[in-house]
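The structure under discussion appears below in the form of structure tokens.
In this view, the complex is presented without one of its protein chains, the others remaining in place.
Each chain carries a letter (A and B) given by its place in the written order, and its residues are counted from 1.
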Amino acid sequence: MEQLDQDAGARMHDWARDLWPICRSITGPGIRQTLDWLETRLPGLQRHRFATGEKVFDWTVPQEWTIRDAWIEHESGQRFAEFNRNTLHVMGYSGPIDAELDRADLLSLIYTQADQPDVIPYVTSYYTPRVGFCMADAQKQTLPKGRYRAVIDSTLADGELVLGDLLIPGDSPQEVLFSTYICHPSMANNELSGPVLATALAEYIRALPRRRMSYRFLFLAETIGAVAYLSRHLDHLKAHVQAGFVLSCVGDERAFSHVESRYGTTLADKALAAALHGRDSAKRYSFLERGSDERQFCAPGVDLPVAGFCRSKYGTYPEYHTSADDLTLVTPTGLGESHAAMRSIVDAFELPPAPHVTVLAEPQLGKRGLYPTLSQKQAIHPARFRMNVIAYCDGTNSVFDICARIGANLSDVVAELRVLHAHGLIA
Amino acid sequence: MEQLDQDAGARMHDWARDLWPICRSITGPGIRQTLDWLETRLPGLQRHRFATGEKVFDWTVPQEWTIRDAWIEHESGQRFAEFNRNTLHVMGYSGPIDAELDRADLLSLIYTQADQPDVIPYVTSYYTPRVGFCMADAQKQTLPKGRYRAVIDSTLADGELVLGDLLIPGDSPQEVLFSTYICHPSMANNELSGPVLATALAEYIRALPRRRMSYRFLFLAETIGAVAYLSRHLDHLKAHVQAGFVLSCVGDERAFSHVESRYGTTLADKALAAALHGRDSAKRYSFLERGSDERQFCAPGVDLPVAGFCRSKYGTYPEYHTSADDLTLVTPTGLGESHAAMRSIVDAFELPPAPHVTVLAEPQLGKRGLYPTLSQKQAIHPARFRMNVIAYCDGTNSVFDICARIGANLSDVVAELRVLHAHGLIA
Partner (left out) sequence: MEQLDQDAGARMHDWARDLWPICRSITGPGIRQTLDWLETRLPGLQRHRFATGEKVFDWTVPQEWTIRDAWIEHESGQRFAEFNRNTLHVMGYSGPIDAELDRADLLSLIYTQADQPDVIPYVTSYYTPRVGFCMADAQKQTLPKGRYRAVIDSTLADGELVLGDLLIPGDSPQEVLFSTYICHPSMANNELSGPVLATALAEYIRALPRRRMSYRFLFLAETIGAVAYLSRHLDHLKAHVQAGFVLSCVGDERAFSHVESRYGTTLADKALAAALHGRDSAKRYSFLERGSDERQFCAPGVDLPVAGFCRSKYGTYPEYHTSADDLTLVTPTGLGESHAAMRSIVDAFELPPAPHVTVLAEPQLGKRGLYPTLSQKQAIHPARFRMNVIAYCDGTNSVFDICARIGANLSDVVAELRVLHAHGLIA
């Protein structure tokens, strides 16, 4: 398999640290600040805007939420659930409050994750007005008796939904799509890992001397952002997208996960399966276990060839949607390995889509120095991998199909195809 | 899964008790009495008649068999194998006899099941003339020495083969077929369970306020009856039958069995698989293990989309084809569960054949009260089943395909589709 680009991993981890303090939600200042940051690295990033109240397919764009501060203060002066210590302490889309309460009334405003008593859970209520704080259950249990002041300094008002869209054009107008989300507050795997990987991939693609394919990167609010984008761009996407990947939870080191498209048979599924083949703890999940924007991209009538890529899939790791999903869980190695896997897909899309060997019968590899000149019994034929790649370069298989046929990882097959191409053995 | 209709089960069991004493065979008075009984519940039941000697495809209709009485009497006056105690004591289609015999000659007329010494086996010789009694092997071993009189008061004479046919018309001339047999003497699972389930299903369908599909019920002699019916109605069936089910051994509580059509890929197979999904001890048998009239309906050139439905499949349970196949083996619960499974198939056929969601991207279920308004981590998303049903309502899947895709039982999917239809989310 490919060499790991250690620098890429470290660079992405630094970027995630920059973006960590911003309190993002599906609308509001946090998402704009995040797009500002992305634009510094990705000049040309376009923004699309959708006004509060705009109908996007079956949905309506909600009001814009601004959160400035939040805390709970006991009559003793002790403070809890301070927003400026952890952005998770306020429920996403919480309405404002500034009230004196006794302990019992306060408790009714506090959300915890009882089965994980030591972490702050991530809770939202986008479309139903609520007021709420989030707190470790262990802390909630020990809140002292007495009177409290509860303050959430937030606003819900008409505004806009905004999202970022970057097209890197190539020789063909056909596109490979990467979509990721920028709508969660301070969480690392289930938020920042996606945008920083997308940024690094876009930089890699931009640096290619020439591109066969065009590449599109979307940075948007999960669900409503994807629905909104699709509502304006569906025809274009259906005509141009060859394969797409939703990047979510791509920074830890525990697994590689493929979340299938609706039927699991698209080019994106084949590409992802090839890129993950043979990696430690590679897992394949059916569409029944989806959870990110493959929900929208693969919905009936949308029908885009999009699969989801994760390390530990959302919902399957204990830190998910809690304050424990932080920058110790996401590592430079984790991000770097994800980068390598996605890069192998880009490299494959830059090769001929269905390579064809240029000779009839087997080529005489020996005369090209590609085959042992002495024939003696060995446990595995030294040119076996090479001959297997050649055998399926018959013009009917994509690079990804070849990986599936011969049971090999994409980066190894890409490297071999480059050798064969250099020797004139594939067109 | 659906609620069990306890009343239906009890009602069917009562009917089976009514029909128990009749000595049916492939022809003769027993089958006519059974049709008389069915007609009282199913007005409009048509009879088709085939005269002895009539060619039906490769077969010839045999003579009609009438059995009045049979017994063996020892010189002591003790009687054995009394037909009026158990109809199984006389071999099906046995010729008449009234003779004095010594024990050795008598034994040559007695058929037993040596590996099940305590039960009377069910034995027939339809197409080769024989005379025979059937008896528990244990009893045969203890028959006293001495002289015997053996009496079988039967007639084989030219007559007719008769069968029952009920069409319940709907908006569409396309038919769902249920076929069952009425040709065995007093056995409960492998005889009466089928006709009483068919009767209850026909009553259920007739009570529907409106029907999208037409439904046909056949009550006939296994093999020769099915061949005879097909010989006159094949063209009509090939043009109209969407899916068919052979009901056999549908009254015990031990398993649910699907006997596949010739290739296991028809709509009937999909429907049955969906109806049995997730039920305890559901088993799927290939066509290689067929045994009832799927043999005829799925024969080459007939090629009807018909699968077999059983609880414990014929041939797989110890009581099969013996006197132990009685009304303690068949229970109200067993019959009721079969009824529920078949009813879910009828309900599914009354829904649109390939449902299509009415919106692009995911619908906003929350505004319809079909989705939780608070987003907080849970082991399984509370709307997951609903979202999975919606995802595959893409106009390419039958209701049965959706069950297969999402791994759900038919009655649950039918219920969910009714909810989605009520909210305008499927057309």
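Methods note: contacts are C-beta pairs under 8 Å (C-beta built on N, C-alpha and C of every residue); 3 or more make two chains touch, one makes a residue touch a chain.
All of these numbers come straight from a predicted model, not from anything done at the bench.
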Can you say which of A:L88, A:L163 or A:V357 touches the chain missing from this structure?
A:V357
Can you say which of A:A274, A:V346 or A:C393 touches the chain missing from this structure?
A:C393
Chain B residues touching the omitted chain (full complex):
57-60, 92, 111, 113, 121-128, 130, 223, 226-227, 230-231, 234, 262, 287-288, 291, 295-296, 298-303, 315, 320-322
Quickly run down the residues of chain A that touch the omitted chain.
356-357, 359-364, 366-367, 373-377, 381, 384, 387-388, 390-395, 406-407
